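With one protein chain held back, the other chains of the complex are shown just where they sit.
The first chain written gets the first letter, and so on, giving A and B; residue counts start at 1 in each chain.
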Amino acid sequence: MIRVSDLSVNYGAIRALRNVSFEATPGKITAVLGANGAGKTTLLRAISGLVTPQTGTILLGEQSLARVATENIARMGVAHVPEGRGVIEELTVEENLRLGALASKVNISEGIEAQYAQFPVLGDRRRKYCGTLSGGERQMLAMARALIARPKVLLLDEPSLGLAPQVTAELMKTILSACESENLTVILVEQNAKSALRISHDAVVLHLGAVVASGSAAEVAADEDLRRYYLGLVEE
Amino acid sequence: MRWLRGLRRQETTPTRLISVAVLTAVALAITFILPPVANSQLAGGAAITIVILGLSWLIGWSGQISLGNSGFMAVGAYAAGIWAHHHATTPLIFTFALATVVGGLSGLVVAIPSTRLRGPYLAGMTLAFSAAITPLAQNFSSVTGGEGGIFFNTLTTPGWFQHLFSGVDATINANAQWTADLAVMTAGVTFFIMANLFHSRTGRAMRLVRDNDVAAELMGVNLSRTRTFAFVVAASFAGLGGALFSLINATVRPETFPLTLSITLLTLMVLGGIGTLSGAVIGGIVYSFSTNLVSHINSLTGVNPASNLGANMQGIIFGVLLILTMLFAPRGIAGLGIKAVNLRHSRAVLASDENVN
Partner (left out) sequence: MSSFLTSSFMSNIFGGLAQGVIYSLVALSLVIIWQSTHVLNFAQGAMAMFATYVGMTQIDRGLSYWWCVILSVVVGMAFGGITERVLIRPLYGKPEINPIVVMVGFLGVIEAVTTAIWTSTSRNIAAPFSQIYFKAGGKLVLLSPFIIFQIILAVVIMMLVAALFRFTRLGLQLRASALAPEVARLLGVRVNRMLTIGWMLSAGVGSIAAVILASGSFGLFPTNMDGVFVAGFIAAAVGGLDSPVGAIAGGLIIGLTEQFVLAYWSPSVAPLGGMIVLVAVLMIRPHGIFTRSVSRRV
């Protein structure tokens, strides 16, 4: 599980996160919602050690992640699918997957085969360079590459961005089933609050770097003010 | 330092002229006191100052990294040498003008393919140029004198100079003070030109091109013309400096312009302060007395100057200085000076990027 307490991050004079606290528990999806610039991406980057927080602590289970290098956080079982998916276009599908498994203790070829079984499209494209993949295929590859190392925590940054609605729906189902079958702690950053809330168990709403609401996904989804002012979910 | 800094801002051309004239006069006065050896060192330093002014303009202001300025120096030196060899009676000023123009032309030739290149590509390309130029000179040995080079032995001290300072020897290489005076005056003139260039419209356009070429283009600055112009200016300064440098040594030879000269130039420029007028002067002064400096260090550390290590001490010290300056004080001595003077505003100065001059 991930426990964030009192986390603040500054970029120069700009305060990207202000005293953010929340918990994400295993076997559950925690959605982090909010508008552009709310600090969602910064939150994930802080958990992965890509940015150094000014104050606050981040715990992975009982272990503090303060001053732990990004690569070591990844090796401790935190998989982070960054904004734009982070698929390395100049490498093949199989090389990307191999890279995902390298730092972990899993058997690489077995792991890759398991992912091909899960995502048959990737198996068909295994020798293709990733620059040739479609958006949906890239997202699948990014998921597969994150899951291959059997992580404890999965951080997803805007996975639905640029995907068609059916593909998004498919993706959300995949995330949910991975979360439940592997007992994963999933933190799902989304602008698309509607599809995120549909599969999430818990939700945190960020606004200008601060938490304005947190609770179960159902509660957040039911709050009319939140829907209207922070999530942009106004039904006419 | 504060004095030189006066040349920076809110200065008009007349005040700049006065400052440079006073500075030059002080330097000229010093040549009356210095012994001949120190005078010829000073002359070399003044010649190098001219080259560094051009280099600093090119790298610091237009953002184009060149390792080819020793090549431009060679071009200017050979132009002057070959001309003087055949036309001994030509006034020196014409020979220098020729070196400046031919140097500038060589800059144009290099600039045409190079201004499309950035950073390391450009640095490597200009390095290749300076590596190719001296073998080329050796190849046409009937004109360039090959390995042995050309001697400037027929130049004489002008009459007015002899009248001004009685007892001055007529042959050029016999009188160190006259060469030093000549070099200092030439350096003064180029310094004045560069000070104006730095603050001209072109100078400002140059900095814009360096910092943000897209914005510059949107504002109607012609990128390739501006970059080419920077090259031509730097090369003509190097051509003039090279001619002067050879005149002081009374010969033009390939071995005067080795690849390591480019390293020396770069070191002096970085040490003085990239893109600064005062830095070029500091670089020139450091060059003037580098031999003394090195022998002093040799004696301090007890290294025998005749030993292998002693003979290579200058290369080691220069290289180490260059590395340390770049790692710990990338704005050079001029940058440190500004920091010391502007302690109160130091934050603002530091924030306003590398180009404080």
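Methods note: contacts are C-beta pairs under 8 Å (C-beta built on N, C-alpha and C of every residue); 3 or more make two chains touch, one makes a residue touch a chain.
Quick caveat, the model's predicted, so the values are computed rather than measured.
*Asks:* Could you tell me which of A:Pro82, A:Gly162 or A:Gly232 touches the chain that is not displayed?
*Replies:* With A:Pro82, A:Gly162 or A:Gly232 as choices, the missing chain is touched by A:Pro82.
*Asks:* Which listed residue (A:Arg3, A:Arg98 or A:Arg126) would be found touching the missing chain in the intact complex?
*Replies:* Per the contact definition at the top, the residue touching the missing chain is A:Arg98.
*Asks:* Among B:Leu17, B:Ala131, B:Met185 or B:Leu293, which one touches the chain that has been omitted from the display?
*Replies:* B:Ala131
*Asks:* Take the complete complex as the reference. Which residues in subunit B touch the chain that isn't displayed?
*Replies:* Spelled out for subunit B, the touching residues are 59, 65, 67, 113, 116-121, 123-125, 127-129, 131-132, 135-136, 138-139, 259-260, 262-263, 266-267, 270, 274, 308-309, 311-316, 318-323, 326-327, 330, 354.
*Asks:* Please give every residue of subunit A in contact with the chain that is not shown.
*Replies:* On the side of subunit A, residues 48, 50, 69-72, 74-75, 79-80, 82, 86, 88, 90-91, 95, 98-100, 102-104, 145, 149 touch the unshown chain.
Criterion: only the chains that are shown with their structure count from here on.
*Asks:* Express in whole angstrom the distance between the two chain centres, defined as the mean CA positions of subunit A and subunit B.
*Replies:* 57
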